[in-house]
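Here you go, one structure.
With one protein chain withheld, the remaining protein chains of the complex are depicted in position.
This part shows chain A:
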């Protein structure tokens, strides 16, 4: 099968468009999913803790 220029343009204009839209929806959903909020808050604060040793 020969992949020509037209095929690639069709692919990028169809799949390319929808995968980027899908990806951005997934990212926004992940970032704003209510149950993720606590782990994000915890992570944001975790670097400020008063300790400098690995946990073992």
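The rule is short, and it goes like this: a residue touches a chain if its C-beta (ideal position, glycine included) is under 8 Å from a C-beta of that chain, and two chains touch if they have at least 3 such contacts; residues count from 1.
By our rule, contacts and distances are computed from a predicted model.
Of the names listed as "Sugar ABC transporter permease", "SigE family RNA polymerase sigma factor", "Amidohydrolase" or "cytochrome-c oxidase", the one that matches the UniProt record for the absent chain is "cytochrome-c oxidase". In the full complex, chain A touches the hidden chain at residues 20, 23-24, 27-28, 30-32, 39-56.
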